[in-house]
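For this view, one protein chain was removed and the others were kept in their places.
Labels run A and B following the written order; every chain starts at residue 1.
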Amino acid sequence: MNTAPAIPPLEEERGGRSLLEVRALAKRFGAHEVLKKISINIAAGEFITLLGESGSGKTTMLRLIAGFEQPSSGEIWMNGARLNTLPPYKRRVNTVFQQYALFPHLNVRDNVAYGLRVTNAPTHEIDGRVADALRMVKMDSFAGARPATLSGGQQQRVALARALVNRPLLLLLDEPLSALDANLRKEMQSELKALQREVGITFLFVTHDQDEAMALSDRIALLRNGALEQIASPREIYSHPATAYTAQFIGQTNLLRAEVRGGAATCGALTWPTSVPDGTALFSLRPETIRLADAAANSPAAEVRFSAIVKQQLYGGASELLEVDCGGQNLRVKIPARGPLSGKQDFSFSAHDAVQVSESSGGIKL
Amino acid sequence: MSARPGTTATLSTRVETRRAPVLATYSLLVFVFIYLPIIVLIVYSFNRDGVGGFPPRHLTLDWYRQLFVDGAIWTSVLNSLIVAACSVVLSLTLGLLAALALDRASFPGKSLFRRLVLLPLILPGIITGLSLLMFAVYAGAHLSLLTVFLGHGTALISVATTELFAGLQKMDRAQEEASLDLGATPLQTFWRVTLPNLKLSLIAAGLLIFTLSMDEIAVTFFLIGRDNTLPLEIWGRLRRGITPEINAISTLIFAASVILIVIWFQLRTRAQRKAF
Partner (left out) sequence: MYSRAYKSIVSLPPLLWVGLFLLLPYALMLAHSFWMVRDAFIVHQWNLQNYRTLSTSPVYAEVLLRSMRIAASVTLCSLLLGYPLAYYLSFHAGTRREILYQLVIVPLWVSYLVRGYAWKTILGSDGVLNGFLQYLHITNAPVGFLLYSPFAVILMLTHIYTPFVFLPIYAALEHIPRPVVEASQDLGAGPLKTFLRVILPLSLPGLLAGATFAFVLSLGDFLAPLLVGGASGTMIANIVQSLFGAAYDWPLGAAISVCILLITVTLLFLTERLEKHWSFR
C-alpha cells in the first residue's frame, strides 16, 4: 500500500511535545472519500477537538487513530512508532464510546478493571487503581452495580474511568456527551475539562456541537467533507476564521463581499479601511462587534460609522439581536439589551473586526 | 497483519469485516457436512444401478418415472396434504388465541399454561404421541387420519403461539387504542387492525406448521390408522428395503422444502423490517 520509506516525525513542535502525528491520512469507503489527506499534529497534554457536521469525517478519523479502521493511505505516528497496521489492543490509546459500550455482564468495578486485567497489570495494583479511578469520576459507591441499573450520565462516568485507569497516552472521546440532556451535559463538560487538567492526559474529543468545542478545547480542528478547514485555539478560530464556512459554522457572522481599492473596502453603503490588496475580497464581521454609535462619543481613527434602518429586533435576555438594512445590505447586530429600537440608527465598528476570509476550504496542514 | 479487509455498509456506521481464513474454512467444512448427504441423495436418485457404490454411473430418470405411477405414494401425499392443511387451520386459530391470551390476559395458572403450550416444542415426539394414543384409546376413538390431525394440531399450537406472540409484541399497541377511540368495537378492532398487523406472522407461522406437519413422524407413528401419511409411507418402504425411488421422492421433498423456506424467509425479514 504505502511503499515510501517511513520517516519518524520531529519531536519538538511549537513548544509542545508532539504526541501524535497524522500525515496525509485518507480513507475511502468504496467510491466515497471520507477523509481527504488530512495532516495534524497533536501535542502532549492538550485538549483538542475534532469539530464538524455529520459526514465531515471526524468519527472516521477517530476510529483510524483507535485502530478500528485501516487507512487507505497516509500514516499515523505516535511517539516515534508507526501505528498504521497496529491492532487496537496494541495501541496505547483508549476510547470513550458514544453509547458507552460498558460490558453488560460485568459490574462497574470489573468493567473498570478490565483493561488492567487483560494486559496483565500487577494484581496487587489493580484494586487500588480501580478504586482511584472510580473516586475520580465520583462513582465509587456504585462499584458493585451492573451497568443496566445506571443512568446515562453514570454510565458515562464509568466509561471514562474504564478508559483512564489504563493511563493511555491518548484518550479518544467519541461524542460522549451527545446522549445526555442539556443540564447534565453542561455539568459533564466542566467535569471533563477539570479532569483533563488534573490527569494531564491528551484528549482527542469529537463533537458536532460548536459551543461544546469552544468551551472545552485548547485547540479546535474544524473538519468539512473530509478535509481540514482550520485548526487553531477557540479564541483564534473565533476572532480570525480562515474561511467563510468557519466563520458561519462557529458563532454567527455577517459575510460582506467587498471591492478593495487603495486600502479601502467597499460593500454597498459600507466602507472601511483595510490592508488587504486590491481586488474582490470576502470579509467576516461578527454581530457583537457592531455597536450603537453615540454622537458625542470619542471616535478613534479606525472606527467605521454607518446608518441603518432597524427591521427586526429579537430580545434575548442579556442582549438584543437586530436585523438592520444599510442601503440594501442586510446586517445582523448584537448589542446589550436596552429596550425597543426603531427606524434609523447610527452604528459603528472597529475596522480590524472586519476579518478577511477565503471562500473555499483551505485544505491546510497543521 | 490482515489481508485486504472487505467493506460493508451497515445501518449507520460502516464496518469493515476482517477476513478469518481458518474460521472460514471450518465454516465451509460444516456447510459441506450439512449438505453432503442431501447432495448424495439427489445424485443417486438419478443413478440407474441403485443406491450405493461409487461413482454413480448411468444417469436415468427411471426412478422418477416409477415414482409417478406409484399410486400408494401419491395417496399418502394427498393424506398428508389434508392433514397438514387442517392442522394449519387448527393450530393457527388456537395459537392466535393463546398468543392473545398470553399477551393481554392474566389469570391464575397462566405460567403453567404457557409452559404447557410450549412443551411439545421441546418434548420428544414419542411422549406427546404416546400420551395422545392413550387418550385416544380411553376415549374409544379409532386411530385414523383424524387422530393424526388432532395430534399434529395440538403439538403445533406451540409453533403458532411462539410466532404470533412475537408478532404481537412488535405490534404498535397505539393503533388498537386509536381504533377504539374512533368508535370501533373490540371485535371490529381485532378484525380491522390486529389481524392485518399480524398478517405476515400468520403466513410465516402457517408455512412453518404446514412443513412440520408434512414431515411429522414421531407423533404420527403412534396415532396412524389405515391411511398413511407420506413420511409413514416412506417409512414402511424403508422397512422393506432401499430403492432409489425413495431417493426420488426425497429429492422432490427437498425441492419443495427449499421453495417454501425461501418464501418463509422473505416473509420473516419483511415482517421484522416493517415498523408498521
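By our rule, a residue touches a chain if its C-beta (ideal position, glycine included) is under 8 Å from a C-beta of that chain, and two chains touch if they have at least 3 such contacts.
Everything numeric here is computed off the predicted structure, so don't read it as measured data.
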TODO: Out of B:L97, B:L146, B:A184 or B:I203, point to the residue that touches the absent chain in the complete complex.
DONE: B:L97
Task: Given B:L67, B:L200, B:I234 or B:L267, the one touching the chain that is not displayed - done: B:I234
Task: Full-complex contact with the absent chain, from A:H32, A:H105 or A:R261 - done: A:H105
TODO: Identify the residue among A:N94, A:Q154, A:S217 or A:T243 that touches the chain left out of the display.
DONE: A:N94
- [ ] Pick out the residues on subunit A that sit against the missing chain.
- [x] 66-68, 87-90, 93-95, 97-99, 101-105, 114-115, 118-119, 146, 148, 162-163, 166
TODO: Could you list which residues of subunit B touch the chain missing from the display?
DONE: 6, 8, 15, 17-20, 23-24, 26-27, 30-31, 33-35, 37-38, 40-41, 44, 51-55, 94-95, 97-98, 100-101, 104-105, 107, 113, 116-117, 119-120, 122-128, 130-135, 138, 150, 154, 157, 176-177, 180, 186, 211, 214-215, 217-218, 221-222, 231, 234-235, 238, 242, 246-247, 250, 253-254, 257-258, 260-262, 264-265, 269
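The rule we apply is simple: only the chains that are shown with their structure count from here on.
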Open item on the list: Suppose each chain is reduced to the average of its Cα coordinates; what separation in Å results between subunit A and subunit B?
Closed with: 57
